[in-house]
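This is the structure, below, for whatever I ask next.
Note that this complex is displayed minus one protein chain, with the remaining chains in position.
== subunit A ==
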Amino acid sequence: MAAPMNSVGKTSADRLQANCTSFQKKTRSKLISIPGTRPSVQNGQLLVSTGVTSLDYLLGGGLAVGTVLLIEEDRFDSYSRMILKYFLAEGVVCRHELFVATAQDNPDEILQPRPTGEPQDSLDAMTIAWRYQNLPKVQSALASSSRFGHYYDVSKTMEAEIRQAAKCHCFYLPDHITPSSAAHSARVESYSALLKSLQEVIHREGFDLSKSRNILRVGLHSLGSALWGDDLCCHDKPRHSHALTTFLYGLRALLRSSLSVAVVTLPSHLIQDRALMGNITRLCDNAIALESFKGSERETNPLYKDYHGLLFVRQVPHLNCLARQLPDHKDLAFKLKRKQFTIEVFTHFAPPKLSSHVPQSKVLEDEALKNADGTQLHSLYLCLTL
């Protein structure tokens, strides 16, 4: 194509300037710009990263400010604790403030061996295909094209200066409630104490939009377990069945009126009343459930050997809009590597057997029939038709 005549005689510097447009987009930012947050591409909500990039993708880009994420714990509480640690580590890296409440271990133990944050650029360098280093990896792991959040190396702990710089409010239940008084009371006192403490922190630090322009990340570990004084997990028909649901209602109201976001873990495998579990799920905005393979017979199953467990998305919210953004895939599995906690679509090809003595379909058939809690894995039926 012919170049326009008027730009031929000019020097290259002038030519460059003529081609650069002087159009500047007017950014009247109605959204508060807080470090570590970004607006959602779907509905403009302010989003915060959970620390796990594939979990962010599942939740529609991140966790919306003012919402609650419920994590149903796996049997030994290893992976749900890890996600909570990622969440808090992300808060430290983004310079948000933290509020941690536990009944079992000291809150410092959850904060202490924290994964260290690394910026995304220092991923493993490739030796031959280095030109493709910066392109997003196309694989079965869920990721969005724009990067949000950091990668963490679980084997290292955060440097002390970064940890000191993070402002953290701790709530350790035995410090607040003497157990002898709790045993004699008719109501469960621990939840109201926690809610009061959280409200006081929000008001004092100004997260309810009065003073500060920062996010408060709330991490509540193992809510509903017997150590909180609640018999939800102990009895089939709990006496105080409304204590936790009332607390979650109050928590959500508190979060909606302030710049905070909460992650709650719950030992749901101990709760026998499924209707109550459904109520609890509905009271939280986002809900996922983890099922780890440790201890079950699936651990040695060749289908599952790449993964550490399955992940189920129980609920996705619809905030200020009519429809929910449901994830495309229903079978998700997670694995925890040293540098990353990835959630992938569960692709089940069994490796080709060089000495075939067990027919492929039989392995899958046995797997489809037995399942830990009786729910069906739809994907396995699809596999049988291949």
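Note that in this section a residue touches a chain if its C-beta (ideal position, glycine included) is under 8 Å from a C-beta of that chain, and two chains touch if they have at least 3 such contacts; residues count from 1.
The criterion applied here is as follows: contacts and distances are computed from a predicted model.
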- Which choice in "Small ribosomal subunit protein mS26", "Elongator complex protein 5", "Cytochrome c oxidase subunit 4" or "UDP-arabinopyranose mutase" gives the name that UniProt lists for the one chain left out? "Elongator complex protein 5"
- Note on the structure: Touch assignment to the omitted chain, from A:Leu111, A:Cys168, A:Cys233 or A:Leu332, lands on A:Cys233
- Absent-chain contact - pick from A:Ile271, A:Ala287, A:Leu310 or A:Ala333: A:Ile271
- Note on the structure: Touching the unshown chain, subunit A contributes residues 1-4, 15-16, 19, 76-78, 81-82, 104, 113, 127-128, 130-131, 133-134, 174, 179-180, 182-183, 225-231, 233-236, 267, 269-272, 294-295, 300, 302, 351, 353-355, 357-358
